[in-house]
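Up next, chain A:
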Amino acid sequence: MEKQVLRFKVNGDEYEVFIHPKTLLAEVIRDHLGFTGTKRGCETVSCGACTVNVNGRSVKSCSVLAIQCEGMEVTTVEGLEKNGKLSPIQRAFLDHGSYQCGFCTPGMLMSSTAFISEAKNPTKDQIKESIEGNVCRCTGYNSIVRAIEAVTQGKYKEE
Partner candidate 1 sequence: MSFKCPACNKEWPNSKQVARHMFGTGDKAHRAWIESQGHSYIELLLAQTTEAGNKSYEILSDLIEKAQDKL
Partner candidate 2 sequence: MSHAKYSVINTHVHNIDGVAKVTGRATYTFDVKLPGMLYGKILRSPHPHARIISIDATRAMELSGVKIVVTGKDTLGIKQGIWRRYEELCDEQVLPLEKVRYIGEPVAAVAAVTEEIAEMALDLIDVEYEVLPAVYEPLEAIKKEAPTIHEGVERNVNVTRHIEWGDVDEAFDEADYIREDWFKCSGQAHMCMETRAAVSSFTPEGKLTCWASTQSAYYTQGLLAGVLGLREGDVRVLAPYVGGGFGGKFELDAAMFCSAVMSMKLFKPVKVVFTREEDFIASKRRTPMFYYVRTGIKKDGTFCARESRMFSNGGAYTGMGATALYLSGFFHSFPYKWRGYRYDGYRVYTNTLPSTSMRGFGAPQAMFCSEQQIDWICADLGLDPFEVRRKNGHTEGYEVPGQAFIASCGLEQCINEIEKWVKAKGKLPANRGIGISSCGFMSGGIFNWFDSPYSFSSAVITINVDGTCELHVGCQDIGQGSNTTMAIIAAETLGVKVEDIRVHSGDTAHCPADLGAWGSRQTLMAGNAVKMACEDAKKQLLEFAYAEMGINIVYDLDIKDRWVHIVARPERGLPYGDLVKKALRAKDGQRIMGRGYYTPHRKGMISPAYSYMMQAVDAEVDPETGKIKIHEVMTAHDCGQPINQLGLVGQLEGAASMALGYAYLEDMPFEDGKMMNPNLVDYKVIKAPEMPEAGIIEIDTYEPEGPYGAKEAGEGLTNPTAAALGNAIYNAMGIQMKELPITPERVRKALREKKEQEAQK
């Protein structure tokens, strides 16, 4: 019940927040730090819109207590872009029209980013499974899969 201090890194910067232990990572990211790129679309850890990366691994930030991330490195969609240069997967999303309403896009990008970082020439099915924790109601996923595929095939380089 007593608040506690949480020290961790978000998008490369040190943050110190004073929170109730019950506060979810998603709440700290959106409400305390104002990184509203991260969305929320359900209460059942089903939709993946809140996906962020913790120490390079994708997690659903609505299913993680922020306090558990003490000392860890969190990356949100705002952290993919480096001084105005978009990351390969972001550019691939643009080229392939891998978004429509855009509400699931930040989560999709974070799942893809984590997957791409560890995938060695994955199959189409592996790519599809890499985003099966993320719901998109608009695109039918195929354009997202094509974008991830293009990046894993080395068609997009870091700028």
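The working rule: contacts are C-beta pairs under 8 Å (C-beta built on N, C-alpha and C of every residue); 3 or more make two chains touch, one makes a residue touch a chain; residues count from 1.
Keep in mind how these were chosen: all candidates are chains of the complex that A comes from, given by their letters.
Remember, predicted model here, so these are calculated numbers, not experimental data.
Colleague: Could you sort through 1 or 2 and say which touches chain A in this complex?
Modeller: Candidate 2 is the one in contact with chain A.
Colleague: Can you list the residues on chain A that touch candidate 2 in the complex?
Modeller: 35-44, 46-47, 49, 76-78, 80-81, 86, 90, 93-97, 99-106, 109, 125, 127-129, 131-132, 134-145
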